[in-house]
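Working notes, beginning with the structure itself.
Complex shown without one protein chain; remaining protein chains in place.
This part shows chain A:
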């Protein structure tokens, strides 16, 4: 089975307020899927419905082929959940917190101990095993949260804003953990509004707005859809002239050309056209000193998209 999470016309209403509006989401096995969107866009509600912690108003969900509202125990046994604010019993040690979860999952003691050891190793907390959680930093708590999820050896992990509030080093470590999990074949669904981090780990992203998923795809695809261009090429040449810029504008697939300063020209394009740019520059009599390209950043896509949405609404 390649589709592990499927929602059909999933809707959740709180009174008149529509938190999630006819959501159709498909997450494939083994991918890292990012839910993006401003606060209140319905990301957390969607996650809670997938876990069976909130009942949908209408529509259907299948997680690994099970319905979370009717078979919540099976779903929760195979899905790990890291809430946006992960809390532990502060007065208990890391081990005591984990053994409680293991017992709730019905694991026998020896098996639980084995899994706890290996989980703590994976998140690099072995030496903190018998320390009270009250002494943990936010990053350590977050990693302990992952250890807790790993105890039940899940097929899917859902994380709500996993890197929020972490320092850069903590966030980097955490993203590394996500990559390790992905390499083990675990499907990961994460929500975030820290875009460059999403871009760093996600295979596909879905853009949420007012309970609807407006766009889905890889970051490059979204870039093409929203900005009409996904690549930005920087040409370094000592003698920028209007003629060269005109010539570059004639290149097919070049969307926007402008001189950043006297020595750099920026070309935005829908595909990788470095070769054509170089050829055109030289044909137009320019000297090529350097040529570099960067992919579109998710930040820009996001900002541009929501700017447009707000503009249309106004």
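In this text, a contact is a pair of C-beta atoms (placed from the backbone, for glycine too) under 8 Å apart; a residue touches a chain by one contact, two chains touch by 3 or more; residues count from 1.
To be clear about the criterion, contacts and distances are computed from a predicted model.
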item: Among "Glutamate synthase alpha subunit C-terminal domain-containing protein", "Tol-Pal system protein TolB", "ABC transporter permease" or "Na(+)-translocating NADH-quinone reductase subunit D", the UniProt name of the subunit that does not appear here; value: "ABC transporter permease"
item: Residue among A:24, A:85 or A:180 touching the omitted chain; value: A:85
item: Options A:44, A:93 or A:163, residue touching the unrepresented chain; value: A:44
item: Residue ranges of chain A at the interface with the undisplayed chain; value: 44-45, 48, 51, 53-54, 70-74, 76-77, 79-81, 83, 85-90, 100-101, 103-106, 145, 148, 152
